[in-house]
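Here it is, the structure, as structure tokens.
Only one protein chain is missing; all other protein chains are in place.
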Amino acid sequence: MKIAVQTDDFDVSSELKALQATRKDIGALVSFVGLVRDLNLGAEVSQLTLEHYPELTEKELANIVTAAQARWDLIDATVIHRVGTLNPTDQIVLVVIASAHRGDAFAACEFVMDYLKTEAPFWKKEVTADGERWVDAKDSDDAAKERWS
Amino acid sequence: MKIAVQTDDFDVSSELKALQATRKDIGALVSFVGLVRDLNLGAEVSQLTLEHYPELTEKELANIVTAAQARWDLIDATVIHRVGTLNPTDQIVLVVIASAHRGDAFAACEFVMDYLKTEAPFWKKEVTADGERWVDAKDSDDAAKERWS
Amino acid sequence: MKITVLYFARLKETLKYSTEEIDLTEFMANEGIKVISVLKLKAFLAKRGDQWGKMLMGKLKVRAAINHELVDDHAEIHNGDEVGFFPPVTGG
Partner (left out) sequence: MKITVLYFARLKETLKYSTEEIDLTEFMANEGIKVISVLKLKAFLAKRGDQWGKMLMGKLKVRAAINHELVDDHAEIHNGDEVGFFPPVTGG
């Protein structure tokens, strides 16, 4: 399992290759990449700042992946989340799940994202033409998480 | 929409960047990469040959993506499937779905893979210690497709 | 009526044909039919002998395409069509 919280960007291909390096039994790699959109709730977003709770973040991300591993048959996983200042089209988050079969990998990747969205201590602040604003948590994210319980 | 059937390998990061090149409203990129496993049905696989029905393949892949676009709110999609001779750990197939939100991207990517597995005219032949054998279609793939109907 | 028939994967290997031109005029006259379905074409080919019957009318669920469109057994074949026969797909 690789968990990283970093300001640097990541390269998806490199992360996939790193996951594959030691295993020949991986049949499915499902990846999620979250990007900064130029529009949120009707306002143009020119910049985004991501704050987090350093000691808690990586621990919580690892907890989420461990929960996914207990639930599905997974070979390995990578989670990278960026913090700091980001611009539209920048990559924010990467979740990769490696499994023998695609069903497990798809379910686990979506599970990790749904929990990351509602449990991992990151906060987004947007810069729009009207100034800065903290992004509000979405009920739809809570609903997405509830599907798994 | 990009659909390609090719002998060459593909680079996931390059394909993600190509999808993103013209759009700033993509919030979610869900990717599936299928790999050659070194073991199938209890036998070690040393090599795999992928045959296809050239005129039909790209058309059928495009039909599947079009069906996904009709069903979910998608921004763009890429499907690349390799043919020819492959070895364990080689990449076989890539499906990338770009959407504003992750729910649509996850569902559409899994839908495209489930249909690709059961509708797109590709056939695998494995080389094992016991010789060559055509891979049999799996009932579990039919079941996976049936979930969407 | 002349058509082109293509065989793929296990079918191609077992039947030792990848493509052939078939003139169905005589067969259709003998059968007294003006149109021919995919199923009827399979039956025609199956009469060629053991492997043909086994491959096209056996337990292998052979699928067909006409002019690069997936079709079922009831689809009609017309003069000049390309018909492809293949076993269940195993890509991805």
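So that you can tell them apart, the chains are marked A, B and C in the order they are listed, and the count of residues begins at 1 in each.
Everything that follows uses one rule, which is that a contact is a pair of C-beta atoms (placed from the backbone, for glycine too) under 8 Å apart; a residue touches a chain by one contact, two chains touch by 3 or more.
For clarity, every value in this text was computed on a predicted model and none was experimentally measured.
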| item | value |
| --- | --- |
| Where the missing chain makes contact, among the chains that are shown | A |
| Touch with the omitted chain, as defined above, among A:Ser13, A:Gln69 or A:Thr118 | A:Thr118 |
| Residue among A:Glu60, A:Asp76 or A:Asp104 that touches the chain left out of view | A:Glu60 |
| Chain not shown, touching residues in subunit A | 34, 50-53, 55-56, 59-60, 81, 92-93, 113, 116-125, 134-137 |
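As a convention for this text, only the chains that are shown with their structure count from here on.
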| item | value |
| --- | --- |
| Inter-centroid spacing, subunit B versus subunit A (mean Cα positions, whole Å) | 23 |
| Whole-Å gap separating subunit B and subunit C, where each centre is the average of the chain's CA atoms | 27 |
| Touching two or more other chains - residue numbers and ranges from subunit C | none |
| Overlap residues in subunit B, where contacts from two or more other chains coincide | 34, 113 |
